[in-house]
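For this depiction, one protein chain was excluded, whereas all remaining protein chains were kept in their positions.
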Amino acid sequence: MSRRLLVSTFAHEQDLLDATNTAREKGYTILDSFTPFAVHGLDKAMGMRPTRLAWVTFFLGISGAIAKLWFQIWTSATSWPVNVGGKPLKSVPAFVPVTFEVMVLFAGVGSVLFFLFRRKLWPGKKPRFVYERTTNDRFVLVLVEDRADFDVSEVRQLFAPFHLVNLEERMEQES
Amino acid sequence: MAEILSTLRPPLVLGNKSYADITDDVCSALERKSSTGWWTSFIIAVGVLILGAISVGYQLVTGVGVWGLNNTVGWAFDITNFVFWIGIGHAGTLISAILFLFRQRWRTSINRSAEAMTLFAVICAGIFPIIHTGRPWFAYWFIPYPNFRGPLWVNFRSPLVWDMFAIGCYLTISALFWYVGLLPDLATIRDRAKTMWRKKIFGFFSFGWDGSNRTWQRYEKLYLLLAGLATPLVVSVHTIVSWDFATSIIPGWHTTIFPPYFVAGAVFSGFAMVLMLMLIVRKVMNLEDYITLHHIENMTKVIIATSGMVGLAYITELFVAYYSGNPYERFAFINRALGPYGWAYWLMVTCNVVVPQFFWWKKIRRHVGMVFILSIFINVGMWFERFVIIMTSLTRDFLPGSWSGFTPTILDITTLLGSFGLFFTLFLLFARFLPMIAIGEVKGVAGVKRATPPGAVEKRKEVAHEPAPVG
Amino acid sequence: MKDHLHTSEDQLNLPEEFSRRSFLKLAGFTFAGGVLAGCQQSNLEKAIPHLIKPEELVPGVPLWYASTCAGCSAGCGVLVKTRDGRPIKLEGNPEHPISRGGLCAVGQASLLGLYDSQRLGAPLAHGKESTWEQVDAAIKAELEGIRKRNGAVRFLTGTITSPTTNELVRRFLSTFKDARHVVYDPVSSSALLDAHERTHGVRALPQFRLEKATTIVSLNADFLGTWLSPVEFTKAYRQGRSLQGTPPVFSYHTQFESRLSITGSNADERVSVSPVELAHVASRLLSLLTERAGRRLPVAVPLLDERLERCTTECVERLWRTKGKSLVVCGVNDVAIQVVVNAINEVLGNYGSTIDLNRSSYQAQGNDTDLAKLLDEIRSGNVSALFVDGVNPFYDLPGAQELAAACETIPLPVSFGERNDETAEHMHYVLPQPHELERWNDSEAIAGIVSLTQPTIQPLRPARPLMETISIWMGTKESAYNLIRAEWERSIFKRQTREQSFTQFWNKTLHDGFAIVEPKRQAVSSFNPAAVAESLRQLSTQSLQQKLFVELHASSTILDGRHAHNAWLQELPDPVTKIVWDNVASLSRKRAESLNLHEGDVVRLNREGGRVIELPIHIQQGHQDDVISVSLGYGRKGTDRFHHVNPKWLQAKPTVEKGGTVGTNAAPLLEWKGKTLSYFVSGIEVERTGTNRQIAVTQEYDFLTNPNLLGESSGEKRNIIQQASLATFVANPSAGSFPKPPLDSLWPEEHTYPGHRWGMVIDLTACTGCSACVISCQVENNIPVVGKDEVARNRELQWLRIDRYYEEEGETLRVAHQPMLCQHCGNAPCETVCPVLATVHNSEGLNQQVYNRCVGTRYCANNCPYKVRHFNWFQYPRGDEIARMVLNPDVTVRDRGVMEKCTFCVQRIQLAKIEAKNEGRALRDGDVKSACQQSCPADAIIFGDVNDPNSEVSRKMKDPRTYRVLEELGVRPSIGYMTLVRNSDGIAVAEGGMKNG
Partner (left out) sequence: MKLLNNRMTTVVLLVAVVLTMSVFFTSFTSNMRLPDNHQGFEPVQPIAYSHRLHAGELGIDCLHCHGGAEQSRTAGIPPASTCMNCHQFVTASILSVREEDKLAAKESRPPRKIVSPDLQKLYRAVGLNEMGERDISLTAEGIEWIRVHSLPSFVYFNHSAHVNSGVACQTCHGNVETMERVRQVSDLSMGWCVNCHRDANANGINAKPVNASIDCDACHH
């Protein structure tokens, strides 16, 4: 099914924040909001859960480190043990630097890929929401007209104090 | 955002810009035709790059002997350049990552180009470990890949292997960090693009970014994480580079002070290089409103600090050498200061310890010309620091019978120049085609006043070019 | 014997190394090129087996032939190692009584001469290539004419030790009315023989028995370097200086000399004297000794200055204390001095003990008087046939030009030689001589010690030995083999009694390489004092007032120039100056300063008579102030062949200019003193040219002490060479030892060496610095020559270098030689840093260098505390195909871009182990001898298995004298060095060392 969306545009992040807060207080369903830069407090205003990306990074890092440490010990002590400068075959201290580097590599690359995957971003992807100035100087709040008694004019009233720049209705794209 | 608006601190962006102005200021630079200034500098850079490429090509065909090296001095310009460039790279990561973690908002207008600089510096650095080998076509043996030799792996005890991993990792992470930061801005350019191909290209590379706040939320987190990873990474990288020397046995190399000493030096030289670039950029790309004297001053302050650390390291080295009671170590340092390469040592001390002291004067800190010249001195000094460390220790180590000297050949010099050519070529291309300033971040700290035009009028104006409702 | 040498030509002209050389790079590029290599072999290797397989010759298994070295006329015994029909290594023959297993650098390197593609390929007639038939016909015709008109026939040769050749020459000359065989040595010892003619009535060169002498006084005789028979003398010298036994028998060696020679650098006491002083010292010694003997000299001998008076009196004390067991030798080619020296030895009663006139030596037979006479004859144009063999008069005699001009008048000038040299180009006929390894020959270098030379390869050049030529001219077309057999059957066989049948005797000699027979009797009359008086008078006339001399001496590498075409020797650093590819005018710092000259400044040495040579100067420690010493043998024609011996690249400087020569010929400065050639030339004026020439040296800093702030060597002294005086050593065997630092390891001892563990001990007391080991290593391990420019850039490739350190204490200069090679450290710093495991430890304690794995980061070399690793900076040229035949097929030929270093001759270790395994026995001590050890004339190097408690090396390792260089670094070297002990009482050499933290 396709839903009707109400798109309201503002010219300043502060307006957007206030609008979002009021909208949530009034119990409107907020689909998303679009801004040229990360507006602090907006997550709270929209009532979003904090992301768990950090955990992904953590586990990727740990696994990378363990894998590499094992690999180094395996190659130099098991696969082909060679006497190098009289050092023991398992010279663990010498294996630390590479282990660390690989840990960082896994964590870093992993979390970026994970981020792109979760947010479904990839090269050549078409932007989902098109409102040309959201990447420039416009702040957009998108409400879902999911209630039977949803009244656009009421919302206009509600947002008026926040220098509402523009208000329009759209249909969510089918696919 | 209040603290930024407060009058106690100078504003980070001058000429109270609107969001649109910021976008225009940054992006217009990319949409204009390239200035003659850009063209001339680009042609020079490419010329030097070609010179370097030719000399490297000649060296690959003829042998490493075309450099001034000998049996006693196995490394000279090659590794000096390597360490120098790696060092340069560090400032970028420091600005973008460490300053980010410390919530130093002033970084926003320089971090983009600083990161770019890191990337290009690391590329320049990465070339030398490969071409300095006798048989570069076997350089891939550094990589532990499955093979038909038994299988025969690599020596994970060798700092050179650590290097390979460190640089590889550093390059990747910096690139990611840089690109992730670039994403929203690419979208901005895409959205304001007029021409077809601009739309397409930036459309492709902006990964369909639409400024959704749900993305922004994770993006912020990701950025924070990357910053958190890059910070220890940058320290580890130069630590490992310093271990190339510190884990060896040669007097003057075999010392525990190297890691901190090298990292400080790296940041030191890196900031000098950033300053040089920024001073050029803000002039050429007229971004004076974004890269303000305030920024420059901050960087000079970092330089004073790091120069102090480097100076301290020099003194500590001398003291430890004397205190160690190890005759070879002791001589290594006497020789460093008074031996055949004493001139280089004193040049280094002057450039790295004496010259930066000028930055104690606010006048000089805020005098663009002076700052530019001094930072050049610092870069020269830091190149010589590496040269001195390598040269003095290698030329005269344990057995006097094996002592020797080093004189660079033409190709040593052209190769060094070539690396600069490569660096500036890449940087100029970057300046030409990508936003020099993190638009999104700057908007975040620009402190734009809440606009209060009568909504209706505003709206009517809007409607004019409002896209037809979709769906 | 000959058919053993049958070898298919193809194999000779197709050295497998050829493909080997190009391999690494090729592989490299294809590797880089990717993984998609096809199935079929890129270049097919055609293998051609012998058609008829001689029983002894198994491809890949070396054959050894006993033979005689022809590097000089000392006649050392060699063993020739041949692989697949080509000689690849010369080693000393341990049984041979002269060299006793040693072989000097020159001998080792003479192998390269065999593969010299510039040797003449056909006889020359009037400068044009001709055939033997034509040449023989022409010459025989000429000779007939001369015989008819009783023309003067002169046969001018260098010292010929071959009895057969001498006999044949005698017979040949006897067919003419007026014929003479004139012998001279380019570096002449004529006076020594003449002196004995005067004092003992026989013109002979006695055999000096240094091993029997407990006091050795040498007046400018470089007997460990180039004088007469260096290997023999070195062996004997060592024998007389052993630290075994209590008290040890250790000779005391005083050296009076004007320049610093190898011998001087090993002397216990070294007195630098000017030539005049030298003469006076000789007479003073004699007078003092005669006084001791309670007799008086007919002539009053002037006193010397305070310093020399002291030295001489001390010297006399020692000599007298050890009379009968002492020896005074003199290297000055001046009859008067030599007579006086004979007198001294007579007074000391050394004749019959340390000087043997009955088993006299034939190692130098030159007679300057005859030579002078011949030269007069030539000038006056009454020589009708001149045959020159083995010498190069137009190069190595003064006034070569006018001599050459005079020779134009000779109807039949003929020269025998390997190449078209300075002399040959003035001759009507040039008859190419084969290389010693291609031919049959014999030698009696010391009366009663006869040895044979046998061919070890099919001749590479269609040459014909002198003896065959003569026999052809005399109508008997005998092969050299038959001629020698015949001569031996006639004369030599009779001088022995051990073998009954000649064939047995012959075969045994052939197998052993030598035989001991009765020396020819010669009438030695008792000492004739009459000669002494007027000699003393002569010497006393020489005024002591200071004037400048030029001393000309043989080069310690290319001798009198006969080896100037040998790249190995040209690149062998002079043991003292460490200079390569050049000769220089050495002088003292004082003299240089007074002339305001700096290292490398080119000076012009003017001698009256318009004889001028230009040379760069070299400031030399321990040089007498009034003497400039110049080495002979350089500036040979055709040495511009080395123009491209070094790699070509942007900033490369050619080793020698096109049309130029390596170094400068100093022979024009030689002067005739009466009827002897004098090597001390006075009346020379030195003139600055203002130009400066780079001198390539292999050692740039010469002292054990750090340079101080001004760069002078007065800083702290480094603990690198343990030194002790004999006195302190006798008191305490570990005298002079450095403080032993605590060596705790952070690591657990994880690596054990259960089987063999290879180690080496180098006795610094024994080592004379002669550098034989350097060349031996170079030959064995396919080390290329890199040329002057590369050496000047400190890129020489010799795996074994000899560090030479000076210590100056006021008057006295102390010199120490330290062979430095890979120490095969147990905890090798080079290994830890190699990223690709190209240098790792093996299970027998060797530090392996795997060339094909090496990427060439040079990190290992940087991290080597001994700096003994050498890098292939370029693809070093290895000469033409012929030159490449010398390569050792058991050692990889390294390509550019890889690191290399001493391997302890691992190829020998491996082969020895396999042989032992195949014979089902354990490896014995001495089965593996490293190349350096094998050649060392002083037996200073001992190599072996340290795990074997009975091996010599493990015993030496426990010796209190043994220490390890830079032990405090904890790298655990496998090479032990033994304290350098000098017979100099109470010298505080050990003290003042630094305390290591």
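Letters A, B and C mark the chains in the order given here, with residues in each chain numbered from 1 onward.
Simple rule for what comes next: a residue touches a chain if its C-beta (ideal position, glycine included) is under 8 Å from a C-beta of that chain, and two chains touch if they have at least 3 such contacts.
Every value quoted in this text rests on a predicted model; they were computed, and no experiment measured them.
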Out of B:I44, B:L60 or B:L152, only one touches the absent chain, namely B:L152
Listed residues C:T903, C:S954 or C:T979, member touching the removed chain: C:T903
Sort through C:Q401, C:N732, C:S843 or C:N950 and give me the one touching the missing partner chain. C:S843
Given C:Q207, C:T312 or C:T892, the correct residue touching the omitted chain is C:T892
The one of C:Q542, C:S682, C:T812 or C:N852 in touch with the missing chain is C:N852
Hidden partner interface residues of subunit B, rising order: 146-152
Touch rule applied to subunit C and the missing chain gives residues 8, 10, 16-17, 19-20, 23-24, 27, 30-31, 33, 35-37, 39-41, 44-53, 58-61, 755, 840, 842-844, 846, 848, 850-853, 890-893, 903, 906-907, 910-911, 914, 917-918
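Going forward, only the chains that are shown with their structure count from here on.
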Taking each chain's centre as the mean of its CA atoms, subunit B sits from subunit C at a distance in Å of 59
Mind checking the centre-to-centre distance between subunit A and subunit B? Centres are C-alpha means, answer in whole Å. 28
Residues of subunit A that touch at least two other chains are 84-85, 87, 91
Residues of subunit C that touch at least two other chains are 829, 831-832, 834, 837, 840
Complex contact set, residues of subunit B against subunit A: 1, 18-20, 23, 144, 150-157, 161-162, 165-166, 168-169, 172-173, 176-177, 180, 183-184, 187-188, 190-192, 203-222, 225-226, 229-230, 232-233, 236, 239-240, 243, 439-441, 443-444, 448, 450-453, 455, 458-459, 462-463, 466-467, 469-471
Could you list, by residue number, the parts of subunit A that touch subunit B in their complex? 2, 9, 11-12, 14-15, 32-40, 42-43, 46, 48, 51, 53-54, 57, 61, 71-72, 75-76, 79-80, 84-85, 87, 91, 94-95, 97-98, 100-102, 104-105, 107-109, 111-112, 115-116, 118-119, 121-137, 160, 163-166, 168-173
Quick check on the complex: what are the subunit C residues that touch subunit B? 28-29, 31-32, 647, 649-651, 699-704, 706-707, 709, 715-716, 718, 720, 790, 793-796, 801, 803-805, 818, 820, 829, 831-837, 840, 853-859, 861-863, 865-875, 896-899, 965-966, 969, 971, 994-997
